[in-house]
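Of the protein chains in this complex, one is absent; all others appear in place.
Showing subunit A:
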Amino acid sequence: MATTQVNPTRMELTRLKRKLVTALKGHKLLKDKRDELMRQFLDMVRENMTLRQQVEEGIRAANQNFVLASAVMNEPALQTALMAPKQSVTLDIAYKNVMSVEIPQFSYHTRTSNPHDIYSYGYGFTSADLDDAVKSLAEIFPQMLELAEKEKACQMMAAEIEKTRRRVNALEHVMIPDYQEKIKYITMKLDENERSTQIRLMKVKDMMIKERIEQSRAQA
């Protein structure tokens, strides 16, 4: 596949050989990176799936409770009950480097430490179903956050794996064979040159000898 022309010189040959060594080294490293990423990804994505199923189930249950609550209470009362939340959540984001993928890690803290602050309303005028609903949502929330972390990590790792795989394939099937082909071409060309020089020298020598013989014959 020597589509591009190369100069059959020794300098070019050394340059190409050096490039081939680098490409082989890079190929090995990238392959290792891909394999390790894949291993971690498969573990992570399994966790992701189970978490997602849990969270979806939890949210479904919570929604059921909310529907119940809204059936018992009238709309304005429900809205005012949740209008001014007492609790607020802030998120701390740290980054973890997994095979050069920057994965975010979330940890949250609530503004107040009292777990009952999720009920932002007086109990007098609201239905108990609303309490249940809010409680079920609060229970699933830590898992929701974990899901966010895992799912984001999976998405980023999947993209990185795809990229790495492309690079590995490009090196393995295009770059490295190409270099090998060029190196072979140059060595063959150089050998050929060497042989032709040798033949020429031999011919010249033959001619010189013949000349000498004829000279000495003429003298005799």
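Brief remarks on what is shown
Methods note: a residue touches a chain if its C-beta (ideal position, glycine included) is under 8 Å from a C-beta of that chain, and two chains touch if they have at least 3 such contacts; residues count from 1.
One rule holds in what follows: contacts and distances are computed from a predicted model.
You can't see one chain of this complex, but its UniProt record names it "V-type ATP synthase subunit F", from the set "Probable chemoreceptor glutamine deamidase CheD", "Glutamate transport system permease protein", "V-type ATP synthase subunit F" or "Sugar ABC transporter ATP-binding protein". The missing chain, though absent from the display, is touched by one residue of A:16, A:30, A:99 or A:154; that residue is A:154. From the options A:9, A:22, A:63 or A:197, the residue with contact to the unseen chain in the full assembly is A:63.
Listed for subunit A, the residues touching the missing chain in the whole complex are 38, 41-42, 45-46, 48-49, 52-53, 55-56, 59-60, 62-63, 66-67, 70, 78-79, 82, 85-93, 95, 102-104, 106, 108, 110-111, 118-120, 133-134, 137-138, 141, 144-145, 147-149, 151-152, 154-159, 161-162.
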